[in-house]
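Selected chains from the complex are presented in situ; the others are not included.
Chain IDs A, B and C follow the sequence of writing; residue 1 opens each chain.
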């Protein structure tokens, strides 16, 4: 089975850099996969990606060697298992708030006897190798998103879920969840209470022996997150990168 | 009929800034259309765009008010007319090398008696307005690409073609066409002989009372082209903007 | 943020006319959006529309100014939130039968602290404006479909759900739900017991200070519904309009 590059990096003590795809297009996926990321996540929650185009994006990234993951729309067995059968090497699941939800998530990602994933690796058998069924549970990563007050309260029981690899922090939702409309929405929080919350989750996760991931809007914040010890950092996404670069380019012509 | 923003800008003595879409995706088109370009061209020649996705891109840009154009794959009546019926407000046609080809191009873009465009504005009737048939020949722009030695030789006869609005210079092909493999491929030429050739075409065009457009890889070069007097400058494209911004962002995280 | 035309009409004491899209096609959406409806709902329940084409339909309708809504397939957080992030200004949710289901629906539609909608307005940020996050909870409409005996019994508790804007009556299901197979299936009920049921729901809704919407098969019935006081009426759908007009046209040629 083609190995999971994130796990390889971690096994050598490294930290992984993750790209993020919100545009539903195999070519943008192929372009992004050549830019130096270790892993790339297709966002089927807030991204414009549905299952059918998402599958072509997994195909388009296969040659690059980048490890593909999928953020599923919700804690839904059909969505999780279809993403895995299509080739995802990791699942990022939004809004996991307690141990019961974390256990359900793991049960969708792992084959029996660990979980209840149904067997039928239709495409991934070709993309990952014919021995996929034997190794999938060792290679596939399973991340619970921590992004509500309830999740923060239950962080230790969530982290105690067997089969879970770690947590993924969504700072925009976490800020809404912990502080309501007190602050602006978005990533790259600078409020001390939010930084504290983020570091608290990181510490609990490491104490539990699991991996912590942070979603970031900028390279600068991602670099800080790496310094804090995050195991994987996501840096921006295709929509922001494209819009930002295009706007900067038009503005520059108008200024010059 | 919704007016052509490029023609409005020109009528006030202005110069237009054009974006470029090589990714086949309505969402990238919608994103790009919000970044401040005056016009945006869908590249159906070298871009990955075919007719069916190209049409959804025209739909996705409609609300923005940006004037949409299409670069067709080749001097082909079916391709030109389908692009127009789908909503293109301008046609950029590659590799126009002489007066006969320029005349054929115009004949595909203009309705009788000027040309031979077939009548059936199926989608553009909704997007541009029910009076499209009456005003199309006044609003639609028709550009011949000048990108071979033959075209440069025949530049004056090409510019004399009734119904042609102007020329569009493709510097990568023009360099190949004029100098073979002497220089690197690509845009933003710095070789004196290429700058001279580009300025020569610009001058001939203005002398003929037509409009000159230049394809550019960077905002800096586009700004120079505006100084030289180009009427429309294209600045980079979606592929380069996305790839460049993503690579810069990953590199930055790794460096920090 | 681009305002919700339905709310504008209501704030002036008016009633809204809604179109209905069951065909999965951006061009039919664009055509329908130019015919004079105030709002148009994409039917992702019984319509042939899935998420990916549904998104292109939202793009194709954007320029028209018609307010787009989505009927989701079921009370599913992933489906509701993806529709909103893609640009829906209203959610119509089938088969809401009690207060608990209505509360879940609202929680999917509203951001914290009102609900639990996850933050990530990927496309709607472009289509509605960059201030979408601040105003979405005020502009987005949330409708519970009342179409079972259980729902009618629980109508008052459903209507008491904070954050709910109103109810949407599906007469075909309501008739099945209240009377089994006693009557023909379909809209535009003429049975006194069904008219009574419909008017009862309308009155309860208005008593609760909320808005009532009715699905209609014909302009005539929609006009009656407006007289009864419905706040929004849906008139036919694209499938019936196309099939009906085509059949009438063929029949006429054969008769003439």
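Here, a residue touches a chain if its C-beta (ideal position, glycine included) is under 8 Å from a C-beta of that chain, and two chains touch if they have at least 3 such contacts.
All values derive from a computational prediction rather than experimental measurement.
All protein chains share one sequence; of the complete assembly in this entry, 3 are displayed, while the total copy number is 6.
In this text, only the chains that are shown with their structure count from here on.
Chain contact topology: the protein chains form a complete graph, every chain touching every other one.
Computed centre separation for the pair chain A/chain C is 34 angstrom, with centres defined by C-alpha atoms.
Counting partners per residue, chain A has 24, 48, 239 as the residues that reach two or more other chains. Listing the residues of chain C that touch chain A in their complex gives 50-52, 55, 76-79, 81-82, 85-86, 111-113, 116, 118-123, 133. Taken in their complex, chain B has these residues touching chain C: 26-27, 30-31, 34, 55-56, 59-60, 62-63, 123, 126-127.
The part of chain B that touches chain A in the complex is made up of residues 17, 19, 23-25, 27-28, 31-32, 34-37, 48, 218-220, 222-223, 226, 233, 235-236, 238-239, 241-254, 256.
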